[in-house]
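Here is subunit A:
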Amino acid sequence: MSGNYFSGLFKGVKSLLVGMGETWKELWTKKVTAEYPENRKTTLFVSDRWRATLTMPHDENNEHACTSCKVCETNCPNGTIQVIQKVIETEEGKKKKVLDRYLYDLGMCTFCNLCVLTCPSDAIVFSKDFENATFTRDRLKEQLNKEGSKLREKKKEVKPEAEKSAPEAE
Partner candidate 1 sequence: MNYSQPLELSHVTAWLDEVLRGAMPEFWALLIEYVLIGVVLLTLYAVLALILIYAERKITAFFQSRLGPNRVGKWGIVQSVADMVKILIKEIIYVKKVDKVLFYVAPFFMIVASMLTFGAIPFGQGLQVVDFNIGVFYVLAVSSLGIIGVLLAGWSSNNKYSMVGAMRSGAQFVSYELSAGLALMTMVVLSGTMQLSEIVESQRYCWNLFNGHISAVIAFVIYLISGHAETNRGPFDLPEAESELIAGYHTEYSGLQFGFFYLAEYLNMFIIAAIATTVFLGGWMPIQVKGWDTFNQIMWYIPSYLWFFAKAAVLVFISLWVRWSFPRLRIDQLLNLEWKYLLPINLVNIFVMVLLVLSGLTLTGLFPNVFGN
Partner candidate 2 sequence: MAEQIIFYILAAVIATFSIMAVSTKRIIRSATFLLFVLLSVAGLYLILGYQYLMAVQIAVYAGGIMVLFIFAILLTHKPGESAPSKPIAKRLLIALLSVGGLAFCTHIIVHNVSKVYSYSLGTTGSDIKYIGLTMMGTDKYQYLLAFEAISMLILACIIGGIMVARKRK
């Protein structure tokens, strides 16, 4: 009994010292902290697979690839996307539905990527720009197509699909 007492005591003291030795080593290890606001232009690493906000790439002619087929809207589990169409008259005099406004609620999105995966014309991608905090809820509801943008002509779509985002690559 008394043997237990003393051996327990010394064992305890020894294990405490071992623990303190570990923390002492930790004190001198290199600090792993990535300093975010200072490093945002330099060493900030955001994985290519990170999905921060939905964007609709526009080319230099202010044209996008969205045909307003609404596949993304039906596929979105949260009802985050709202595609509003308008009817315009083409040169041949035919009536055609094109994209009027592509509304996206960032505050509702779970970034599941279903919209991007199912988009038949690869009109939308997720960007890595994660700095999206706002002061009001309304600001999170964005319109993705720019003012005055229009649908890209067919011939341009023959280009190799270099813009495909990384998550789709399997």
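As a convention for this text, a contact is a pair of C-beta atoms (placed from the backbone, for glycine too) under 8 Å apart; a residue touches a chain by one contact, two chains touch by 3 or more; residues count from 1.
In picking the candidates, the idea was that all candidates are chains of the complex that A comes from, given by their letters.
Nothing here was measured: the structure is a model prediction, and the numbers come from that model.
Trainee: Among 1 or 2, all from the same complex, single out the one that touches subunit A.
Mentor: Among 1 or 2, only candidate 1 touches subunit A here.
Trainee: Please output the residues of subunit A touching candidate 1 within their complex, sorted ascending.
Mentor: Within the complex, subunit A contacts candidate 1 at residues 9, 16, 19-20, 22-24, 26-27, 29-33, 35.
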